[in-house]
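With one protein chain held back, the other chains of the complex are shown just where they sit.
What follows is subunit A.
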Amino acid sequence: MAELSVKHLLGIKYLNEKDIHLIFETADHFKEVINRSIKKVPSLRDITIANIFFENSTRTKLSFELAEKRLSADVINFSAGQSSVKKGETLIDTVNNILSMKVDMVVMRHPNPGAGIFLSKHVNASIVNAGDGAHEHPTQALLDSYSIREKLGDVAGKKVVIVGDILHSRVALSNIFALKLQGAEVKVCGPKTLLPKHIESLGVSVETDLRKALEWCDVANMLRIQNERLDISYFPTTREYTQQFGVNKKMLDSLDKEIVIMHPGPINRGVEITSDVADSKQSIILNQVENGVAVRMAVIYLLASKIK
């Protein structure tokens, strides 16, 4: 029987194609479960999971917590803002203190790239990376691919453009790894200042003209400008960014095919995407959120079954 090749989910980089398919097949079953009148299964009733968030999050945190609860795991939540981290405690100390309360799995978001990897080497628990700085956000990429698969039948052979702040985006990096692994073609599009140098070495193509990128693609994944990570000015004004890289309904309607619009949230309406596009029938933004719970249930279930 199939099982994941990894003990932790630190990034898509460490997964293989079989892992992704196993996660998706398991997520299919969980999607059926969460659409029942009783949306809960007892699988993880003897597993305790700590959600440790050193950075703000709405969707991801709620989605993980719901996924854990639907699997009947015990859940504890921890946010850095209200904790002893402010008193000078180190990451390993914080986590080891939590683990000594008999916790089996840690879901962590942290502002520093590699925080999850570091933790997995020093503590005895299964680690799920819920976003580490500008590095990876693996469950987001998995739910994005899962949503493409649901909408278009398959990911292989599809053309996906990721638009926006590629430089600071963990969603972009994880998506590139995940999409390439499944045989999709990937293009990135944005102002040159927000495209990392040598991004082509990951096997993606680069386009700075949004219209050309949209004409090429089957799916456009629109990213937010990560204002909190912009240390210097990367483009003149938000208005100018919107004029060049914002998607509006008029532009979508002028394309000769109907492309799928995705967004990992939070949306800055009127900046990277207009309201009428976000709420249009081409947008699968809310499907992404629903699928997020099923995909995270699958990831947690498969990792938990490896805890001995």
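FYI, contacts are C-beta pairs under 8 Å (C-beta built on N, C-alpha and C of every residue); 3 or more make two chains touch, one makes a residue touch a chain; residues count from 1.
As a working rule, contacts and distances are computed from a predicted model.
Chosen from "Biopolymer transport protein ExbD", "ATP-binding cassette domain-containing protein", "ABC-2 family transporter protein" or "Bifunctional protein pyrR", the protein name that UniProt gives for the omitted chain reads "Bifunctional protein pyrR". Which of A:K18, A:K121, A:K192 or A:K306 touches the hidden chain is settled by the complete complex: it is A:K306. Within the complete assembly, A:P42 is the residue of A:P42, A:G88, A:G153 or A:P236 that touches the hidden chain.
Panel shows subunit A; residues 1-4, 26, 28-29, 32-33, 36-38, 40-44, 46, 71, 301-302, 304-308 of it touch the chain omitted from the view.
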